[in-house]
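Just one protein chain is left out here, and the rest sit where they should.
Then we have chain A:
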Amino acid sequence: MNKPDDFECWRLPDDDSVPKVSMIKDQKVANAVALVIEREDHTLGNMLRMQLLEDDEVIFSGYRVPHPLEPAIQLKVQTRSEQVTPVQAVQAGVQALIGELDVLRDRFDSSLAQKRREFAAPPRGFP
């Protein structure tokens, strides 16, 4: 029937027919861009949006899932001036999040090691 394969919800087709990220410049608003990110959902969309709102140069950032059956999100970003383009803002935001996750992993790791030292972990049923 017309139902797409289950794995289509997270894998791009092997023939590169669908770009992961595509960009639509807003014709009416200055310094505004809509990014379409394929095969992503609220997980990434909301995280990116909130991170962009932390940026002083960003005056608008929002995301939506245009259609619930299509595994893509749309991220709209507008910046204050031409000095910082929306793409630069997104790049800075993504970079900040990657840095944050690195910190998160390291701190989780050290806290876990400390916990294991405090209480010898019970015998584990699986690796």
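Structural remarks
In the analysis below, contacts are C-beta pairs under 8 Å (C-beta built on N, C-alpha and C of every residue); 3 or more make two chains touch, one makes a residue touch a chain; residues count from 1.
What we mean here is this: contacts and distances are computed from a predicted model.
Per its UniProt entry, the chain excluded from the display bears the name "DNA-directed RNA polymerase RpoA/D/Rpb3-type domain-containing protein", taken from "UBC core domain-containing protein", "DNA-directed RNA polymerase RpoA/D/Rpb3-type domain-containing protein", "Eukaryotic translation initiation factor 2 subunit beta" or "FBD-associated F-box protein".
When the missing chain is restored to the complex, the residue among A:M1, A:A30, A:L69 or A:V103 that touches it is A:V103.
Residues of chain A that touch the chain left out of the display are 6-7, 9-11, 14, 19-23, 25, 35, 37, 40-44, 46-52, 54-57, 83-84, 87-88, 90-105, 107-109, 111-112, 114-116, 119, 121-127.
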